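Got a structure for you, written out below as structure tokens; questions coming shortly.
As you look at this complex, bear in mind that one protein chain is not there, while each of the others sits in place.
Naming follows writing order (A, B and C), and every chain is counted from residue 1.
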Amino acid sequence: MSERPGYFGKIAVAARTVAEGMAVTLAQYFRRPTTVQYPDRTRVPVVDSLPERYRGFLEVDMDVCTACKACERDCPIDVIAIDVEKRGDGRVMTRFDIDMGKCMYCGICVESCPVPAQAPGDAEPTKCIRMTREFEGATGEFSSLTFRFVEAGAPAPAYKHQKGTVPATPERGQIARAVRQRARAANPTAVRWSRVHQEGGALAELLAHDAVRARVAELAPGVTTELGPGALGAVIAGEALAKTDCGACGWPTCRAYAEAIAVGKERALHKCGPGGAKATRDVHLIVELARGATPDEAAMRAMAATLRRHR
Amino acid sequence: MRWAATALLALVGFAAALLLAGCALAGCALAGCAAPELAPIRDARPTQLQAGERMLVEASGPLFTVGAETRVTFDALGVTLPARAIAADRVVATAPSGAHVMGPSTVTVTQGEQRWTSDARAPFDVELCAPSLHRLANGWAARWPGPAWLWWMLALVAAAAIVAAPLPVVAGLIVVWERKISGYMGSRIGPNRVGPNGWLQWLADGLKLLMKEDIVPAEADARLFRAAPYLAFLGMFLTFIVLPFSRYAIVADLDVGLLFLLSVTSLVVVSILMGGWSSNSKWSLLGGMRSAAQIVSYELPASLALLTIATLTGSLSTERIVAAQGAWPWQWNLFRDPFTFVAFFIWFVSALAEGNRTPFDLPEAESELVAGYNTEYSGFRFSLFPLVEWVNIAVIGAVGTLLFLGGWRVPFVDAATLEGHAWLDAVGFAVFVAKDLAIVFVVIWIRWTLPRFRVDQMMNLCWTYFIPFAFVCFVGELVWVWLVPSTAAKLAGGAMFAIGGVGLSAWFVSRVRDNARRYQDLVLNDALGRGNT
Amino acid sequence: MGELILANETTGEEMVLNMGPQHPSTHGVIRFVIKTDGEIMREAVPDVGYLHRAIEHIAEKCTYEGFMPYTDRVDYVCAMPANHAWALAVEKLAGLEVPERAEYLRVITDELNRISSHCVALGAMAMDIGAITPFTYILREREYVNELLEMICGARLTYNYHRIGGVGWDMPAGWRDKVLAWCDHFAPVMDEFDRLITNNALFVARLANLAVIGAAEAIDFGLVGPNLRASGVDFDVRRDVPYSIYPKLRFEVPVGRGIVGTVGDAWDRYWVRAQEWRQSVAMVRQCLEQIDATEPEFWRAPKKLKPVGDAMARVEAARGDMSCYVVGDGGANAYRARFRTGSFNAMAIIREKSRGLMVADLVALIASLDVVAPEIDR
Partner (left out) sequence: MTAAADEVVRVRADEWRATAERLRAEGFDFLQNLTAVDWIKDERIELVYHLWSYARRAGCVVKIDVPRAQPEAPSVASVWRAADWYEREQFDLLGVVFAGHPDLRRILMPDDWPGHPMRKDYVEATSYRGMPTTRANTLELLPIWDKSRGETKPDGAK
């Protein structure tokens, strides 16, 4: 093709190359397509088809974990949080959380873990903390991607590792699946969500009319229209907010948030994270009562606002 | 499950509507058939007569004796014209002097002492459409009260309904077929979840678009914006009037069929420009401008190629073009002579350009203009544009079949046997649809193989390559029809079929087999199973 | 960019088009302010920085080993050479020795990743010109490469496979035969791709003589890799500034010859990549034959890394000379790290080259330069 085709040459070249291209696509038309119909029409579940070194969710076998915090130290983005306490003679882990939502699945923690382990069905030995082939972790709330390997009430004792021995561990993936299930069930928003939909859930119970009426009766005497902003702020902070000064609402302390509401600087009354639905409802009740609304009116408005915010 | 329920409901509703329309029409048709016998004088044209002009009067049967002295009188105007019976059922009257205007009056022909008059309530100032529809309307007009034109209108609307009803379904099926072909050509599967093996995907898409919100941009030119899609749909729907799907399945056999076809498709240009301009977005404007330039400039080679066929057949009527071709491939216009062979490719590529199909899909080029003129459309209004585009592919297939591939002609069946056995018409229809779908497959196949032209290359291709070749074909055809005797023409047809048809396709099949042989399939991880497991 | 648009206030015929940052063919989050007169562009001013994650700033916060996963994110389409660059720079800074088997594994994974990166480049270029099917073919082939790399290091895109002083894992059992089987499978696919799109008349018409970049101009603007070689400059870091075990491999460096247009046009940039992945397949085969002769050690992990001084390491990535300049002040973290990438300079030349082109050509130009947003903004 070195010499440039003339007027008719161009037509011949165009015809031939177009025909060549169409021959290729027609040949492809009769070949087997390469699409794998994940997730429902695969011969085996996808997790089993992945290679052994696949870097999916992390899992920690708490029986062989020596609480040496090597993984927490070496993780480039600090997604591992371990709390160790002294209990009697040994050391005990009360908390071992890994934020899988923030983790970048690089595997550096596995390399820095000193404790080797041999899982059944694996060709190569792995470590106490290791990556599994689990990867399906879609959830509605970011915080439910934090895997908590230590149960709330059952701290795990630190394991004493003898040099040179390779302790056995369960098959890779079991612990990860269990922990993921627990994470989905126990995270704050999942609780809120399931509550709203379960009969007699906390939110539903909070918004049940009589509970609201009882709460209004408690608050009403303390809240009158003559209350100054300072006093009103004190009532809000005292009665409604979670008093944890956690800063989730964007204000340094609960008292500051309450003052801002009372003065009118802060419009949003639902920002108390720890307090959740209960705080939102109570703040609305106090503000409505302070504005001189009748108990019933205040109750209705508070319920409406809470439902809207915490649906 | 909720979603599947709504889809099922819609499907049942649609089927019921179709069934209802069918029964209603069948009822009318039955009622219509028992019409009284026709008036002796069936038709008299033209209706406005100037001095010296001649008028043709047709009878519904062989009534006149040729050569006898005949006179034609307009009863309402009281005017009598000398006439001559040129055939048993035809009389030609000439207007001697002064302008005679014929209003809605009856016509009587007198020969010797015999007199025949036309039926007052059947105005025949226009040749409406297919004879069957014509008779149907007459029947209604005869049996029920009300002005005749009302029943004509009803008959037309009924015909339009019959033609329009399947359009969305046809477009939908072609869309699904395209997505499946593009899938297999791209080593994918294509839709296979909605309905049997994915063939109800079009219904799901249609429903989805119906349910989607229909947004009109704030500063858009609202009236133009809303009107654009319907104009495009109208333009595309009108082309179905002249398409002869089979011997009887043609809405109206216009004498100017091809001309009508070309002029109607330009409505689509207007609608695309309206859509592009009124969306008030620079990208849409660019898309609209490109498509206007493209369709207008490719109108020229397309019409010249059609003219080549018209000169070969000697008539613009689609019916006669199909009738002029034989059923066997070497009798098709495509292989009739070298000029029509080249004209086919010119017409085909120009039709691709007019349908905004790759390699000419510049107006809605995904990588440059995002979606060109229909970027701002959404919901039902958006669904009309793709519907028009995919119906256009079917129309390209249909026009290609009727002009070049011998339309509904079935081998071993000529016009006479067709009169006798009406069911053969269905075979003709099937043959027509098969050839149509073959061309549609090629159109889709091209889209998933070739890249896109740049605007100036597209224009350059049209004006420096296509138009000169189209003129050469047109003039060549004139000379061919004039000089080449019919026997030599048949021989040329056979030769063309041998070289062009068999030779080219044999080479192409060898290239495809070569590609298939070289590719070695590889499977690294077959645990999951590929393709349609 | 605000005042830039005001400066381009339209007077009469011209209009300002805003292409990006979310646009199907800008290959990532990049934005162009285009001053056009109808289809012809006066100028296309690039506006970058939408994908700036301050990777160089993070390097100062992480330890040398901890920063390795971030180098994957410098160019996520071709992450292995970025790993390689960081490993080489720190080894040069700290004066570490790397076992030969590790160098072979590094080159094998580099070349495999270069092929999958060129798959994306060539496929996306064909799709930007309008042909959609080649893109699906090439992604099918890239899927095989991803599976191979997934077997050896566990990830498909952000590998984090190289380590300072070696590589993370040795080859799993049976991997060598699978790669050889893939090489046999891939050879006819490359020819098929040429028949489908490379020599296609429309494709050639769209790319021949488009945005011709001369050799001097390419050097002056700092173009590297395939973009530079397409302009006729015969320079490849793997051969001319040899590192790792490239001296042991025999491979040619394809240089633009202007087969369909002039030297340095968009088609040449495409053609150079279409030849380069053939060389890469040949190199993978040679490495797999030579690797058996090396002893099984694949990683000599350094104890405490607290180097002092500065070092520059140059690696030939898919988009050219990706070099990493690292400065150590004796601390566990790098004092300063600087990644020089090919796309950064390629983007700089677009403003110069876009004058007088049509809007469709700008899309073809961006695709031919194979510009990727993460590399520009880092």
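We take it that a contact is a pair of C-beta atoms (placed from the backbone, for glycine too) under 8 Å apart; a residue touches a chain by one contact, two chains touch by 3 or more.
Nothing here was measured: the structure is a model prediction, and the numbers come from that model.
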item: Omitted chain's touching partners, listed by label; value: A, C
item: Listed residues A:12, A:152 or A:304, member touching the removed chain; value: A:152
item: Missing-chain contacts mapped onto chain C; value: 1-2, 48-49, 52, 54, 56-57, 88, 92, 216-217, 219-222, 233, 235, 240-244, 310, 312-314, 321, 323, 325, 327, 335-336, 338, 340, 344-345, 347-348, 377
item: Touch residues of chain A, complete complex, unshown partner; value: 78-79, 81, 95, 97, 99, 101-102, 142-143, 145-146, 148, 152-153, 185-186, 188, 191, 202, 242, 244, 246, 248, 273-276
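Following the convention adopted for this analysis, only the chains that are shown with their structure count from here on.
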item: Central chain of the complex, centres being mean CA coordinates; value: C
item: Where chain A and chain B are represented by their mean Cα positions, the distance between them in whole Å; value: 59
item: Whole-Å separation of chain centres (CA-atom averages), chain A against chain C; value: 35
item: Touching two or more other chains - residues of chain C; value: 133, 137, 140, 147, 192, 195-197, 200, 202
item: Multi-chain contact residues (two or more partners), chain B; value: 185-188, 448-450, 515, 519, 521, 525
item: Chain A partner contacts - residues on chain C that touch it in the complex; value: 62-63, 65-70, 133, 137, 140, 143, 147, 150-155, 158, 160, 168-169, 172-173, 192, 195-197, 199-202, 204, 259-260
item: Parts of chain A lying in touch with chain B, wherever the complex brings them together; value: 11, 18-38, 41-44, 46, 48-49, 51
item: Of all residues in chain B, those that touch chain A in their complex; value: 181, 183-189, 445-446, 448-450, 465, 508, 511-516, 519, 521, 525, 527-533
